[in-house]
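What follows is a single structure, written as structure tokens, with notes after it.
Heads up, one of the protein chains got dropped from this complex, but the rest are sitting where they should.
For reference, chains read A, B and C in written order, and residue numbers begin at 1 within each chain.
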Amino acid sequence: MENAAALPFALRHVWIVLALPLLSFVLNGLWTCRKKESWSGPISTVLAGANWIFGTLCVWQWWKASAGLPGRSMVPWSFDWLTFGQLGTFRPLTAGIGALLDPISAMMVFVVATIAFFVHVYSIGYMREDPARGRFFPLLSLFAFAMLGLVLATNVFQMYVFWELVGVSSYQLIGFWYHKPSAVAASKKAFIVTRFADAFFLLGIVVLAWVVRSFDFSVLNSAAAAEALLRPVSFGFFEAPALPVAAALVFAGGWGKSAMFPLHIWLPDAMEGPTPVSSIIHSATMVVAGVFLSARMFPLFSAVPSVMGLIAFVGAFTAAFAAVVAIAQQDIKRILAFSTLSQIGYMLFALGAAAVCGGGVLVAGYSASMFHVFTHAFFKCLLFLVAGSVIHVAGNNMLSCMGGLRTKMPLTYLSALAATLAISGIPPFSGFWSKDEIVASAFQAGHPVLGTVGLLVGALTAFYMFRFFFLIFHGEARSDRSHAHEDRWMTFPIVCLAIPSLCAGILAKPLFESAFRPRLLPWVQAVEGTHAAFVPVAATLLALLGAVAAWFLYCGPKADVARALDAEHRPAWYRLVYRKFCIDEIWLFVVRRILFERVAAPIKWFDRKIVDGAMNLVGKSVVLAGWCVNALQNGSLATALAFAAGGFILVWLLAGNLFP
Amino acid sequence: MTGFSLSAVLVLAALLFAVGLYGLLSRRNLIGMLLCVELMLNAANVNLVAFARFESGDPASGALLSVFSIAIAGAEMAVALAILVAMHRRRRTLDADELNELQG
Amino acid sequence: MSSPLLLSAIWVVPLLAAFATLFLKRDDHLAVKLVHAVCHGGNLLLAISLLVSFLAETEGALPASGTVTQLHFAMDRIWIPALNIHYNVGVDGLSMLMILLTAMIIFAGVFASWGIRDRAREFFILLDLLVAGVYGTFMSFDLFALFLFYEVAVLPMYLLIGVWGTGRKEYSAMKLTLMLVAGSALLMGGILALYFGSHLQTFDLNVLSQYPFPRSFQRLFFPILFFGFGVLSAIFPFHTWSPDGHASAPTAVSMLHAGVLMKLGGYGILRVAMYVLPEGATEWFPWLILPIAVNVAYGPFVALRQRDLKYITAYSSVSHLGLVLLGLAVCTFTGIKGSAMQMISHGLLTGLFFALIGMIYGRTHTRNVDEMGGLMKRMPFLGVSFVLAGFAGLGLPGLSGFVAESTIFLGAFENPSAVVRGCTVVAILSIVTTAVYILRAANRMLHGPLPERFGTLTDAVWNERLAVIVLLIGLFGMGLFPGWIADALDGSVAPLFNNLVRAVVP
Partner (left out) sequence: MTLPSILPDVALLALAALLLLAGLAGNEKSERLAFPAAIGGTALLFLLSLLVQPSPEKFLGCWSVTPAGLHFRQLFLFATLLVEAFARSYFRRGGDGKGPLERGSEFLATLHLVLLGAFAVVSVDNLLALFVGLELATIPLYCLVAWRAGDRRGGEAAVKYVVMGAGASCFDLFSFSYLYGLAGSLDFGAVATRVASIQDGSGSSGLLRVAVAALFAGVGFKLTIFPFQMWAPDVYEGAPTPVTLLLSVVSKSAAVAFLLVLMHGPLAPALAKTQELVLLLSALTMTVGNLGAIHQRHLRRFMAYSSVAQAGFILAALVGPADRATGAALFYLFVYAATNTLAFAVFAVAGEERGETFECLRGLSRRSPALAGILAVCMFSLAGIPPVAGFVGKFFLFSSAASAGHYLFVVFAALNGTLSLYYYLHVLREAYIVPEEEGKENGALRVDPLQKVLLGCLLLAVVLLGLLPQLSDFLSR
């Protein structure tokens, strides 16, 4: 940690970035206890704004201060929170809490602070009539505190601590309207699925801590750690070299939190929460945590080709799967949820594909993934805010009740158009630059198959995004529009976020290419490589093709909108896609039938009947023996004497073998 | 008077004791049982006297103990018979098997 | 302010309170409760002041390299010369923290049982006896005194559960008492074996721990002592008393029993079995880890199928106690420290759970999770506290559960043997099932639609809030600032660990 005195003010007090949301949580929490909900909205928004400003100041001062530092990473502030093991044969292990500022964490701080502020402003409008808003804003600030803590983590233990806090705040926010059983079920599902992945993450941390004897990222990503991890370690059931297993376990944590393929079931249901929640948690910040974790551990992961391959495959498959499912969805928030899944699949597959098939790591892949995280955050948050406004007006989430909102909500319409263009990857908007980088890096790294999958998914993205756009804003109104209006508080953040969706790509591209270079292990050589020229052209063409097809099907003169909206009378494959390939039902079957009936019930029966039964049996047998002794006592003198005589003979025989 | 050895007397006493014990267990009449107890006591006395006669270093104490035991037996039987009489006045029976009200 | 007399005062004050209650009239409930609120409040302050002076004394102390536990506020008086029994009282890190934990839980317990009307005097006298026994056990370093206080703590359980309990109270009370006293019967044999086996004619733990017992002696008597103490901390085959006992016990009793008494078992194993018979420990633990792992993984599954809230909490205690024993069984420094921390964290956690369940039962008169729903709307304070307790239970960072569990897992992984490594992996993965049953219970009870018959329920009154807040402070205190607890425990675990290491490679 550099000597604190030399650092400028903001860096010296980086902890304020964490302190402000925590203060807002505590303040609002107490305020709500005393039944003054109306105050909590403004207070938390002001504090979020202050945090945004201070966060940007920190990032700016960090940018200037870290010019000369290797990898631009510095730890301006940290303290020892908990020490494990003072003695014994193992060196003492300490877990600290602190702030590590380096390109990816600075970028995330800026993104989280910005989006948190705008969502707070948006929530004032969205939650105005909701009586429980006094409970909403503290939870939102708690989430901001947890996310910033996760992003600034200096060691993997601190990351796990805030990882869990993020999980809990998302549980609380998804289940915010707890009187709705569906919301409660969704929140429980979200927490348990992420908790399932976190268990493996914790196991990974424990393995790393035992082998490397430290939690700090700087130590974990070092060459020494990698060699140490190559030694085989026994996991009780099997013996395996620690590196691949530990890397896979750590990635599993991200797998659950970023809702990758088998564990994606909780994200679509998480839409039960209020829309501002979805906009901040399930679009920009929490679901990106898995990608952030993989980026943070990139040097270690890149040393393990098998794990890189796993990341690439999982990313690509989820991107494709989610894109296909998104096409058939009727609920606009579920469309956006699946689109988020698909974009995160892109980011992960970019990281995974950075491993050049001949060995070595393509630097461009890493920076492309981070660039996409940056741009995606803004336009996806914007799309959710737009969806929120639309739902506010239409009364429910289904496409069937929307349409023709162009005239009633002009600003929202224009912002939505900007976001849709951005996400579809139409040049010159931000999505094009970041997504094109990813696909290009895939081709460069020698993964043509992944590259083509990227391109096709790009087309699908354009198709379902424009379907979403046309069915909401164009065509004739499918429900009464008398009171439709654009709330001031909700439209202002939408418009503000439209700007970065448009220009973030162009402005930030050079910055990302220069600053975001992974510090690889010594024996992993970085590959520079140039762009494959044909990729941007192909990507743009496919995107335009998707857009035109969507226009033709849903907005053009011959568009049969009624048929597009009714999901029942469609061919079997369409209904299967609409029901999300029944993955949820499979998971439900596994958990309910197998885990509850086949495992829990027999164990409970075993506990009550066998173990408990054994104890009761002992009790009963003793009582029975007591009864026998009483039966023996039939009160007659003869038996008493007989026993006495028998006793005498018994003692005589006993004395026989005792005495020589 | 001579001619039988210590072990013969001991066997006799043991037999006497066994008969007394058997009688105590089998007889139903309480008086009979007390009789058998007397038999067992006297078997012990025979033992004492035999030991005093044949091999004891201090014959007087053996004989003394048997005399004492006879006296004590007397006292014991007096008390026992008094109790039997009192019980008989109430229960009108001397049969040991009928005395089974106290049980369980 | 840190004279040894104050330490002894801690277990005398409850007895004074009990003695004072004898002279109160039968129907004067409020006076009884006030007397006890004052006494246990004073005791809590006394415990806190002792803790402060203890921390001051052990400020920068490096952990001892010796194998003898350093005692603070120590006092050693001859008590029964015939068997060289001493009233040898002292405190090290773990004992001090456990005394503080007991003080907090009994203080909350008194306020949680403010509604006791029937024979209140006897209830509180027995409660005082229970607490005095627990205090005594934690502070005494003479084996006889420890065993005497240990059994005093078990004595009032029958009457407390039998008279003031609910449900199958007589059956549960008798089952609980008999199983615990059977456990202590094993201890009677073990303690006398240590006394006479060592030919030192002393019950002093520190002296006994230095005596090199022969290996065969240790191999025979370690399991006796382990299962003697283990029965109280619900080791696998002997855990069946815990669900029935806790389900039928009144609130304050189940708080105290699950919160503190079950820790006596773990504390006893740590203080007596492992400290005095290290070779026995290192030899037996590789086998004893299997029932312990069953404990850890087994509890959540059974809790999953339970309908009654108290049964769910009882089985969660079985699982958490399994973690405590796992921490001890791995014989690594971090593991033992983790199990000590888990004792404290689980004490606070279960105390809070049972307090809340008692309060909710007082209102809804049902503990069946399916019959309840949407209570959060009617009782926000109790609802939020229950959710916080639940999150502490499933190991959410920021609350005490996480700190203890992570220490145990890290410690357990340091033991290289395959069996232990397997059990550790199972234990780590069992945090998922823990989360499942806790959330199921919380959601079924607090969220979802509110049945109309619960429409008029009231939230917590002042005495219930005070009880809950005291325990919440404990949970957050340990969860947010675990540093000082870890350092305090270092001092007490180091000698034990050195003893173990010395035994493994003599």
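Definition applied: a residue touches a chain if its C-beta (ideal position, glycine included) is under 8 Å from a C-beta of that chain, and two chains touch if they have at least 3 such contacts.
Everything numeric in this text was worked out from a predicted model, so none of it was measured.
Participant: Thinking of the complex as a whole, which visible chains are touched by the chain that is not shown?
Facilitator: A, B, C
Participant: Which listed residue (C:M174, C:L200 or C:A418) would be found touching the missing chain in the intact complex?
Facilitator: Here the residue in touch with the unshown chain is C:M174.
Participant: Given the contact definition stated above, which residue among C:V52, C:A185 or C:V504 touches the chain not shown here?
Facilitator: Among C:V52, C:A185 or C:V504, only C:A185 touches the chain that is not shown.
Participant: Could you tell which one of A:G68, A:P571 or A:G656 touches the chain left off the display?
Facilitator: Candidates A:G68, A:P571 or A:G656; residue touching the omitted chain: A:G656.
Participant: Of C:A20, C:L55 or C:A193, which one is in contact with the hidden chain?
Facilitator: C:A193
Participant: Take the complete complex as the reference. Which residues in subunit C touch the chain that isn't displayed?
Facilitator: Given the touch definition above, subunit C has residues 26, 80-83, 119, 121-122, 129, 144, 148-149, 151-152, 154-155, 158-159, 162-163, 169-170, 174, 177-178, 181-182, 184-186, 188-190, 192-193, 195-197, 221, 224 touching the missing chain.
Participant: List the subunit B residues touching the unshown chain?
Facilitator: 10, 13, 17, 20, 24, 30, 33-34, 37, 40-41, 43-45, 47-48, 50-51, 55-58, 61-62, 64-65, 68-69, 72, 75-76, 79-80, 82-84, 86-87, 89-91, 96, 99, 101-104
Participant: Need a quick check: the contact residues on subunit A for the chain that isn't drawn.
Facilitator: On the subunit A side, contact with the omitted chain comes from 622-623, 625-630, 632-633, 635, 637, 639-641, 643-644, 646-652, 654-656, 658-660.
Quick note on the criterion: only the chains that are shown with their structure count from here on.
Participant: Between A-B and A-C, flag the pair that has more C-beta pairs in contact.
Facilitator: The comparison resolves to A-C.
Participant: If we count contacts the way the header does, which residues on subunit B are in touch with subunit A in the complex?
Facilitator: Subunit B residues touching subunit A: 21, 24-25, 33, 96-97, 99-104.
Participant: If you look only at subunit A, which of its residues touch subunit B in the complex?
Facilitator: 630, 633-638, 641-642, 645
Participant: Can you tell me which positions in subunit C touch subunit A when the two form their complex?
Facilitator: These residues of subunit C touch subunit A: 63, 175, 178-179, 237, 239-241, 298, 301-302, 304-306, 332-334, 337-338, 374, 376-377, 391, 394-398, 402-403, 406-407, 409-411, 413-414, 416, 418-426, 428-429, 431-432, 435-436, 439-440, 443, 446-450, 482-483, 486-487, 490, 494, 497-498, 501.
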